[in-house]
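The complex appears here without one of its protein chains, the remainder shown in place.
Up next is chain A:
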Amino acid sequence: MTSLARIFLGLVLVFLYLPIVVMAAMGFNASPLYALPFDFSTHWYEELAGNGRLIEAGWNSIWLAVLTAVIATALGTLAALALWRRTFRGRAILRILLLPPIAIPWLITGTAMLVFFFWTGIGRGLHAMLIGHVALAIPYVVLVVGTGLQTLRADLEEAAMSLGSTPIHAFFRVTLPLLMPSIVGAALFAFAVSLDQFVISYFLSVPGMTTLPVEIYSAIRKGFTPEINAISTILLVASMIVILGFARFARPGGIGERS
């Protein structure tokens, strides 16, 4: 790598991480008005410990993201297998129909969901958010897993069958392990889509039962303290641990195995 490229990469990383570092640092600054000079204090974390609303919203966010990742990955992987490994009428149209939801503005999707959930009696609340987040995440999962499937040669499964594997055995011994990196990647995507989600969560939340982004938004409107920075930092660290854990877990399946 040339030194110019290295400098460029360094700048990109600074650009990405500097605001986050500043945000985290402010959580440890005693001033409630984000004033400098920096005066180290864990005051806001202590305050946060007593702020039930924020903490509950944080837990809601994490649970919602985990459940969304699990459900969307399971459903999306099955859909990808059907769309790329089976032939049936309307397959081409279904594949094409997968893409628009990704491009439709969340505001519109959110409005549609609100109206639809109202009609069908699903209503609002965490359960509605879960349905919404799963619906939102599935197209990403199908795309990521589908792409992985396309790079996986079909003759590997055939080779297993020629050696005596039933189709199901071939799937679990050959296809699934090789697809694992894609599935884990897709789960991360789904996790991030949910954790990051504001618009739809905002539409579907009921007071007192909401996610962190929505809670932060309403806090900002009311006037806020660096407690927000404290909880954001905790959430950031938590999700980084999840992501790094996933990345480690993905390796034995063989990200590097495919050439």
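Observations on the model:
The rule we apply is simple: a residue touches a chain if its C-beta (ideal position, glycine included) is under 8 Å from a C-beta of that chain, and two chains touch if they have at least 3 such contacts; residues count from 1.
Everything that follows uses one rule, which is that contacts and distances are computed from a predicted model.
Chain not shown in the complex: UniProt lists it as "ABC transporter ATP-binding protein", one of "BLUF domain-containing protein", "V-type ATP synthase beta chain", "ABC transporter ATP-binding protein" or "FAD-dependent oxidoreductase". Within the full complex, the residue among A:Ser31, A:Thr109 or A:Ser165 touching the omitted chain is A:Ser165. Seen across the whole complex, the unshown chain contacts chain A at 153, 155-156, 158-167, 169, 174, 177-178, 253-254, 257-259.
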